[in-house]
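Take this structure, written in structure tokens, and hold onto it; I'll ask about it next.
Only one protein chain is missing from this complex, and each of the others stays in its spot.
Let's look at chain A:
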């Protein structure tokens, strides 16, 4: 119950600081800010609406404790708040922002080393746009000749929106346009600057870098045991530079043999354990494709290794190998030296192709989706337009694949090996989703953080490459929304099992927002090795520090601890939905009608408070029965647990 205390105090502080703002603003903006808190759910991101900035800066959310700051906040809440070490780089007056929903408006643009901040002058209440530069994918100058001396800039963002600004042609030709300044700070990597995460100096009560420790996570799963051991063979990332240093491998394969197996697997990504069933000992292992090539090369060590994985599970004499790719693609990989396991070489193994397409197809699908949802939605053809993007179909295939894996492990008690080509995109999606279905621990907030740290970050999903942090090369073919797709799948699961997850939708949106924002170091770099080399944990703040310092924001009040239960979602397209709360959140017409997020939080607080009160009463009873002669004169309940809204 130590949580409840913090919730109470935080809640009270926040509400008391909120309340004047509610009073001072008109009723509309009040409601709007509430809704934005929920719908936009973009703490560090801006919203296309006024009065959101008040709520959005993360440091304000976490640290509203100092009274001085609150006063400051209340007095001019629409002013921009700078983060620690955030510096203003340029300010330009009289810039026009063309909002696709409300129309053009004039205002001031401020560019810092972290964000773009636009505040309208001609609207009441003021319209505010607060955009971390990390989400900018590309800045393009739009033909200036058309509109009498105006220079127009388009910002294409990674988070499903495009922004357009214009300002007058500058008379002083030497002076740079603010958007040229913006380009410099939006793409720090290309301009020899540092990503803002390295400068951001916020201190949080909790250190998120300590959330995940490989050894203790394996220990939680019961590893090492009689069949699996922890290997330090990759301690210096010599066997595989994209793998973590700590690996769980079958007990009877010595390190020397691991190295030989590595030679046969693409990029040296040998099969290692991701998850083990606590009862049946069936395992989920992940790897990359075998280097079979056109000639059908074989590797005795690899065959023996997979046999060892199968033998580690006494319940089944079969091993399922799930190849995430369509079989055609897998075969095509043979030309490049890759391929798939032939059933001749691998006795007792059954190979299944899951038909999930590659990163390029996914990128294209999301691009189409953006076209369909932003800025305008064609009502009469909405569903067929949505269908033509194939986005939900891809989501379905991924979920279906994960479901088959989970089903094999849970119902079939069979161990599975999962791979795609390199084993860092589709493989990560599949193993982490299967683990989410199989293991309730990963459905808690901290457990989910562990899952991401383990299956995505430590196993080398190439975040830097897929997202292109601070890199202006927006056409880079390595960029792809693989991780977004994963989060979307998680959201689909939360829709089907609303009480099975400790976190809420806002948590998922927050993760995606900070995937791009470059405020936290969590999603920087491509592998554990790189992160260590760049000293990311030392030099940046973890997203989990921010999250875990205000858990009540992200907690689902309907959560029931189903820890021993396996979730088998329905993966028919008939039961999947587009994640409107993420993909279409910029459209003000799409905001939900009721402030669910707000109500969830209040329910949480209420529950915590009740629990606290009960505990206190119980303590009182124990005390009293101990000294039964005393009559409780002044009640111990002077705590007055009354909601601190006054």
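Rule of thumb we're sticking to: a residue touches a chain if its C-beta (ideal position, glycine included) is under 8 Å from a C-beta of that chain, and two chains touch if they have at least 3 such contacts; residues count from 1.
Definition applied: contacts and distances are computed from a predicted model.
Undergrad: Can you work out the missing subunit's protein name as recorded in UniProt? Choose among "COQ5 protein", "Translation initiation factor eIF2B subunit beta", "S1 motif domain-containing protein" or "Myotubularin-related protein 11".
TA: Checked against "COQ5 protein", "Translation initiation factor eIF2B subunit beta", "S1 motif domain-containing protein" or "Myotubularin-related protein 11": the hidden chain maps to "Myotubularin-related protein 11".
Undergrad: One chain is left out of this view; which of A:169, A:216, A:252 or A:611 touches it in the full complex?
TA: Of these options, the touching residue for the absent chain is A:611.
Undergrad: Residue-wise, where is chain A in contact with the chain that is not depicted?
TA: Its contact residues with the unshown chain are 15, 18-19, 22-23, 26-28, 30-32, 34-35, 49-50, 101-102, 123, 127, 373, 377-384, 386-387, 390, 392-393, 396, 403, 407, 411, 495-499, 557-560, 562, 565-566, 568, 570, 572-575, 578, 580, 584, 587-596, 598-600, 602-603, 606-607, 610-611, 613-614, 617-618, 620-621, 624-625, 628, 631-632, 635, 637, 642-643, 645-646.
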